[in-house]
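This is the structure, below, for whatever I ask next.
Selected chains from the complex are presented in situ; the others are not included.
Order as written gives the chain letters A and B; numbering starts at 1 within each chain.
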Amino acid sequence: TIEHIFKEIFKASLELQVDDHRKALLVSRKMQAEDTIIEIKGEKIGDGNLHHIMGPCSVESYEQVSQVAKAVKQKGLKMLRGGAFKPRTSPYDFQGLGVEGLQILKQVADEQDLAVVSEIVNPAHVEKALDYVDVIQIGARNMQNFELLKAAGETDKPVLLKRGLSATISEFINAAEYIISRGNRNIILCERGIRTYEKATRNTLDISAVPILKQETHLPVMVDVTHSTGRRDILLPAAKAAVAIGADGVMAEVHPDPAVALSDAAQQMDIPTFDRFMNALDEYAPRVSMQK
Amino acid sequence: TIEHIFKEIFKASLELQVDDHRKALLVSRKMQAEDTIIEIKGEKIGDGNLHHIMGPCSVESYEQVSQVAKAVKQKGLKMLRGGAFKPRTSPYDFQGLGVEGLQILKQVADEQDLAVVSEIVNPAHVEKALDYVDVIQIGARNMQNFELLKAAGETDKPVLLKRGLSATISEFINAAEYIISRGNRNIILCERGIRTYEKATRNTLDISAVPILKQETHLPVMVDVTHSTGRRDILLPAAKAAVAIGADGVMAEVHPDPAVALSDAAQQMDIPTFDRFMNALDEYAPRVSMQK
């Protein structure tokens, strides 16, 4: 057992190095104690106030996006999401409008003075996307698409990084590190549910990840209540829980007519539901910008 | 495909029966629209106000329980938890004081006018336990110990039923049905985290289960923040999230000196931490009984 203790001393020195290495993560609180604040269209994500991101799952038409954008604008929100490149399980499902979708988003956002949040799926598209989007979203299926992370890290656009389908918190943090290590410090982390055996919800919202990510990193953390729960009937309580546990904002999907949506029909809110959702959420947890 | 449609008609009639069957669950909202309210030492669990359950993981001594009970009492709480029969992974771990533990709990609770919540693990112990406990706890490992559920269902004591390690919400509801089907309607459901691949927390707190259980059943729902997270550093945010999403109360572990605790040393709060926890939680989400 003396032998064992020497082995442990050796292991301890190894761990010290690992530890030092961990200390070195640029996204960690150890490297930056104060919160990162990311300015997008005048909103300061991470400043302690709530900033939500709303919009349709997929961009389908100018008319569709425009209706949602007006509702979003009317609620005093600044960030409009919409999918132009859609990573879909089947190659025969609607794959998004591509650049045309980005153009629609840009046009509508300009009309309503909103910021565009949209997913990019190919490293080769990142540069072109800079003309259209204010926030590059990296989706759950691409959280460990390291080539894409590096490409996003080489821009200075804010990046919304979603947690992988069954990524650990540690892998999630390391994915963010890929981005920051290339120079881009403007990263928003987004918990969106993890894959478990439970099928009552689409995924299992890992709400505890929020305070852990806030402790471990200096980055803003949002919660996507739509993809985590997959159930319209619990979006509002899930959003309240997200805010209560310390999220910097909530992400949810809104569509003028969910029943005919080209993707995620079952879980998007229609506009009246969205209005009630925002009213209830703002009443529960007022945004400072609303109070001004 | 006509054939297929006939098959579907057949399946539909089958499903109708299943559906009728589901309607028949005594714990469901379909059978009772209004919330079940369970009276324990004057607290009305399920009445819309918050009622928390606090205490040590294991009963170790009169002195230990007494110290915690005084702290619990002082915070205006009414329910004291403590394990006398401990289901432990290894047969060589501390198995609890058994009936002696129940006696200590009863004595201390009487001195402080508190209710005793304690786990029973053997159907043969249920009757004897009625002399000591105000709430029979059924632990996660026994959620599908149907013999124990039936035995608890044959008493009229309130039962705190914890969700199994990897029970689905549907299995959880059916476990409660075992109890109610024997006549005991006083059931409190307790989400305590589920087993997933993520190891940053002891279990994954499935916060979405709370609103789903509240919708599907008429029973009060609590959240055990200690076992779900296993991390003292996020107990408070987890408790806030539980309250925000609609839980009727929170359960957590408190020990005068966690470092020497015979079980769960790493996750129990000491008394000053518990005081701060309760102050912060009450400030965030005041209990009505506190305000009176």
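By our rule, contacts are C-beta pairs under 8 Å (C-beta built on N, C-alpha and C of every residue); 3 or more make two chains touch, one makes a residue touch a chain.
All values derive from a computational prediction rather than experimental measurement.
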| item | value |
| --- | --- |
| Oligomeric copy total, full assembly; chains in place: 2 | 4 |
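Criterion: only the chains that are shown with their structure count from here on.
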| item | value |
| --- | --- |
| Turn needed to bring chain A onto chain B - CA fit, degrees, nearest 5 | 180 |
| Between chain B and chain A, distance of the C-alpha-averaged centres to the nearest whole Å | 33 |
| In the complex, chain A residues that touch chain B | 166, 168-170, 194, 196-201, 204-212, 215, 228-229, 231, 233-234, 237-238, 240-246, 284 |
